[in-house]
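A protein chain is absent from this complex, but the other protein chains hold their places.
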Amino acid sequence: MIKRLFDWLKQPLGLIAVGIVFLAVFSVAAYGLYTTQQSPAQPIQFPHKTHVAFGIQCLYCHPGAAKGPSAGIPSQAKCWACHQQIAKTQTSVLLAPLKEHVESGTPIEWVPVAQVPDFVQFNHRAHVAAGQNCENCHGDMTTQTIAENPQVFNMGFCLDCHIKSAGEDQAKLNKLADCGTCHY
Amino acid sequence: MATVTDLKITELKLSEAEGGKWGMVIDQDICTGCQACVAACAMENNVSFVGDVDSGYGRSMHWIRIERFWEGEYPEVKMTPNQPMMCQQCGSATCEPVCPAFATVHSQAEQLNLQVYNRCVGTRYCANNCPYQVRSFNWRDYERPEPLPNQLNPDVTVRTRGVMEKCTFCIQRIHKAQDNAKAEGREVVDGEFTTACAQACPASAITFGRVDDSESLVSQLIKHGHGVKHLEELGTLPNVTYFKGG
Amino acid sequence: MAEMKQHTDAHAGGHHGGHTEEHFREKHLMLDPLPRGQMNDMVMESMTEPPTWRYWTVFAILSVIVAYGLFYSWGKMIVEGLGIAGVNRPAYWGIFLVNTVFWIGISHAGTFISAILRVFKAEFRRPFTRAAELMTTFGLVQAGFSIFMHMGRVWLAYWLMPYPNERMLWPNMHSPLSWDLLAITTYLLSSTMYLFLPLIPDVAMARDKSTGWRKTLYKTLALGFRGTEGEWAHLRNAMNIFAFAIIPVMFSVHTIVSWDFAAATRPGWNSTIFGPYFVVGALHSGMGAVIVVLAIIRATMKHMKYFIRPEHFDAIGKLMLIISMAWAYFFFNDYMVQWYGGDKWTKQLLHFHEAGPMGWMWFAMLIFNIAIPWAILWNPKWRSTPWLVSIVGILINFGMWFERYIIIPVSLTINRMPFTWRMYTPGVEIPLGIGTLAFFALLYMAASKLIPLIPVWEVQEGQMAHKLTKYGRETVVTVSELE
Amino acid sequence: MAEVVDLLAVFPDLEPAANAIENLRSIGVHDDCMNIISGIPVTEAMLGRPNAWSNVPRIAVGGSILGFGVGYFLAFVAPYLYPYPIQVGTQAYVPGPPSVVVLFEMTMLGMLLSTFLGVFLDSYFPNYRPMKYVAEISDGKIAILVECSHVDEKKITDTLKKSGAESVNPAEAQHL
Partner (left out) sequence: MSEQFSRRDFLKLAGVGAATTAILTGCGPASRYVKREPYMQMPEYNYNGQSTYYATTCRECPAGCGLVVRTMQGRAIKTEGNANHPLNLGKTCARGQATLHGLYNPDRVTDPIKRSRGDASSTNVDWDSATQTVADALKNYKPEEIAFLMGTAPDHLFDFVSDLAAATGINAPVRFGALSMFEARATLSKAAENLFGKAGLPFFDIGGAQVVFSFGSNFLETWLSPVSYTRGFVGLREAKTKQRGYLVQFESRMSQTGTKADEWIPLKPGTEAMVALAIGRLAFESRGDALPRAFVDVDPLDVASKSGVKLETLERLAAMFAASAGSLAIPGGPSLGRSNGLAVAEAVLALNAIPDNFGKPGGVYFSVMAPNETESHRPASTQEMQEFVQKMADGKFKVLFVHGVNPVFELPKAINFKGALSGVEQVISFATFPDETALEADFVFPDHHGLESWGYQRVATGSAQPVLSGSQPVVSPFYNTRATIDVLLAAAQLAGGTFASALPFKDEVEFLQGKLTPLMSEAGGFFSAADINTFSAYFQQYGGWWKLDGAFGTPDSADVLNRNLNGAESEFSEGEFFFVPFVSPILAEAGANKPWLQELPDPTTTVMWNTWVEINPETAHELGLENEDLVKIVSEFGEIEAAVYKYPPIRPDTIAMPFGQGHTAYGRYAENRGVNPTDLLGQQVNEAGDLAFAGMKVKIEKTGKKLPIPRLESIMGVYGEALGEEH
């Protein structure tokens, strides 16, 4: 039985079949990897670039970045504060979900884009205080609609910058490159 | 009854604290053994409870435990002063070099023994090599039924099975205090924050602070008291000082 | 083939003179040459004869044990965590490491026999070098299993490997466990290669004498070996290098294993004698295991009574006796120094070893490792009796396992924090340990049907070199150096 | 050049084979044109042949140097590759005695691996192409493989037969 199968696989058609299976598995794996690098689907196609173009500062909607560990996602009350005064809100199809959520009083379920694993203790405030701009990590929001992740937030990304910014200052390097700075 | 009176630690005159940045002073005379520190530590650091079977088998995860022995025979029987044991944050830690994965390393910035949970592969060599036996290992994924996980402290990583853990001197509080101080453009002030155990201790038997700052409360206590460091003869340069008192 | 007569009459005729050539032939394989073709056929037959129902029964039982004891239990442990094992505070290390040390110990016999005895041209080694080398490789496989079982997060074990990585964070070379990893890897690779090199001519022979799937298998394994002058020369050169170089590797492996303990700041462990003590201990258990394996092979496989004769048990018995004495010497050395100069914790530990709940094990260790070997192996007749020496071998293996058990979980019970002292009770370690044993046996059984267990060409080479020479009235065996 | 043929002569034992080699040499067959195939290692000296050249020891030396290099890298270079050397237990970044262990193990690994590979390289292993061989060799026969011109074939065959060859045939490459 098995022998017959092998025999069949050895002939050209069989080889093609093997090739197809291999390609399929490979493509699925590649696609899986690819999807992890894509922006997830969001409930609202939030156009960051439009908002940035209006001159709205990052910290207006994500004030936590300057205050503490998490930048935060704005409450829909904050969205609504402006949007209820914008006529387009009432008509736009894209904005319908916002209207819906506000009226039904249910939270909008955003999917986080920029994440670090649980065992990394990240603090926005320290980075903002050190003079890092948002786009250094999160990319240029003037070109993005829903947030994309331009960086893989792995340890290399963090550490490269930490070591670069420490420069020759040994004390600063001790602090910035210490395992205990992020992992505890 | 065979008491273990001969197991008292050798009293050694304390020389100048060698190195070290953060230190702790524990006054055993006023420690009442009430376990508030243990509970506070568990709540602050997301320490798992292990249940009756495992805790009876030496697998409890306490990062701090209170040791006590009995001296003498009835009716002259006495309890030795309660001795809270936690990671001594040795200056020359025996646990560090033996980890093949660099999961427990010395922090240059804070002079603490770090346990990097995500790097730990669970050889448990560090725990064997710890003379104080203060490391606890996640033998299982200890269950926290819903909604108990709501209580977890987001500043501290939740550990999974197969990972070693130990007292960190509440490094998350150290970082938070440093972050706050930096944001306000100042240095961290002595007593501004403390570890969870010291904060809870009803007898204030635990004092925590900078040992490299001669003005801090811990430094003052070390200077003026007759403290001992546990198993100091091993050259581990522990950073916890015990006052036996009495 | 030559039917072996009862060899008991070998000694009947007194010690000197009067021995006939027949007598020598019976006694010594090297003086009992057979035509090469016939010998080849014997080896082929021992390998290819259809397995008996007994073989299949044992094979099936072992497979079940391996499936449950090793793979199911391990899988369960990976999923549920080490909690289902018996390790605790303070016995953070338990039977997993006992087994690791034990299996590495077993593996030392193969190298000892085929490398050291080859270097010193001990001719009695010839028929069983392969059997011993197989133990080395298969034993190391079990040691590897055991050490990986021991890890809390075994799925991250690759982090211990020195491989180029993005952050350039390499393993910690300060840690004895890292040295262990390098040493065991080196040892596993080299012993496997050392097993393979002398196997090539034999599989070439098997290739010439087999058909069907076996032909394909041996053809592949033989790599195209014909036996040309050049091939033999390269092989000889390589085996010389191996024989010399693998000896320090072997010593280093068990020394490094001992450093896992000796380098730690623990009472009872922090001892400088541990290196040689462990090496000798490893040889002790290894020789014990070899003799058991030889006895089993001799009893169960066809034609093996021709190849493996009482003289071999006698020779290994002598080695066992010497190693047992050496072990006793190192044991006493360690004990004496710790007893005399140890601190209170060490003294407490020594006392605990003898008088504690595991005291029976301590005494059993001494009886099995010293008393019984000494009592039996001094007698040439006794040590030539396969069943008797294999019992001694089994007991030595128990004794050596006990020794590692005492060094690891029992010694871990006592530390400098009496508040934490606690006994260790094994849990899933037991099925896992039995699983490794069964897997070892299973691999060996499979190997016995797949590769020639007797290195025929080495036996032939040896037979070529042996001669009987008469000096005056006495006939003696002489060996000529062929190389 | 005339057509070249390979003759494969099978001898029952060492002695006739050695004689045959001597006789071949006396009729002018060069040592380089002969090759001996045997089932057990018959040393060159026994047959009166020049020593076979082996590269294995040299490859082993090369391998140990390479292994030493890897060990050196692991012990002395790798700790500094991480951008921030990690301190453990007041030991130096590059610990002394442990480095010796690493150097030793990696040197030995390099040496043994390369020895093994050396056998493969020197012997052209693995080689599954058809080769000139007869299976009786593994049963103890000794074969002499002579490479000669077609012209000398007869003369050489005679010499071999005279020396005690059981059979002399033009060698045919066959699947082993």
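Letters A, B, C and D mark the chains in the order given here, with residues in each chain numbered from 1 onward.
The rule is simple: a residue touches a chain if its C-beta (ideal position, glycine included) is under 8 Å from a C-beta of that chain, and two chains touch if they have at least 3 such contacts.
In this text, all values refer to a predicted model and were calculated from it rather than measured experimentally.
Student: Let's see if you follow the contact definition: name the visible chains touching the chain that is missing.
Tutor: Contacts of the omitted chain with visible chains: A, B, C.
Student: From the list A:Gly14, A:Pro47 or A:Gly64, pick the residue that touches the absent chain.
Tutor: Checking the options A:Gly14, A:Pro47 or A:Gly64, the one contacting the hidden chain is A:Gly64.
Student: Of B:Met164, B:Cys201 or B:Val228, which one is in contact with the hidden chain?
Tutor: If we include the chain that is not displayed, B:Cys201 is the one touching it.
Student: Footprint of the hidden chain on subunit B, which residues?
Tutor: 1-4, 7, 29-30, 32-36, 38-40, 42-44, 46, 49-53, 55-57, 60, 62, 65-70, 73-75, 77-79, 82, 117-118, 141, 144-154, 157-160, 163, 196, 199-205, 245-246
Student: Residues of subunit C in contact with the chain that isn't shown?
Tutor: Within subunit C, the residues touching the omitted chain are 153, 155-156, 348, 351-352, 354-357, 359, 413, 417-423.
Student: Since one chain has been left out of the picture, which residues of subunit A touch it in the full complex?
Tutor: Answer for subunit A: residues 36, 40, 63-64, 67-78, 105-113, 115-119, 124, 152-154 touch the chain left out.
What we mean here is this: only the chains that are shown with their structure count from here on.
Student: More C-beta contacts across C-D or across A-C?
Tutor: Looking at contacts between chains, C-D has the larger number.
Student: Would you mind pulling out the distance in Å between where the CA atoms of subunit A average out and where those of subunit D do?
Tutor: 60
Student: Indicate the whole-number Å distance between the mean C-alpha point of subunit B and the mean C-alpha point of subunit C.
Tutor: Distance between chain centres, rounded to whole Å: 45 Å.
Student: Identify all positions of subunit C at which a residue touches two or more other chains, and write them in rising order.
Tutor: 167, 169, 172, 174, 178
Student: Send over the residues of subunit A in touch with two or more other chains.
Tutor: 159, 178-179
Student: Across the complex, what residues on subunit C touch subunit B?
Tutor: So the residues of subunit C touching subunit B come out as 80-84, 87-93, 150-154, 156-157, 159-160, 169, 171-172, 174-178, 181, 260, 263-266, 344, 412, 415-420, 422, 425.
Student: Spell out the residues on subunit B that touch subunit C in their complex, using ranges where they run on.
Tutor: 4, 6-7, 54, 57-59, 65, 67-69, 85, 94, 97-102, 119-125, 127-129, 131-133, 136-141, 161-164, 231, 234
Student: Report the residues of subunit A in contact with subunit D in the complex, numbered from low to high.
Tutor: Going through subunit A, the ones touching subunit D are 159, 163, 173, 177-179.
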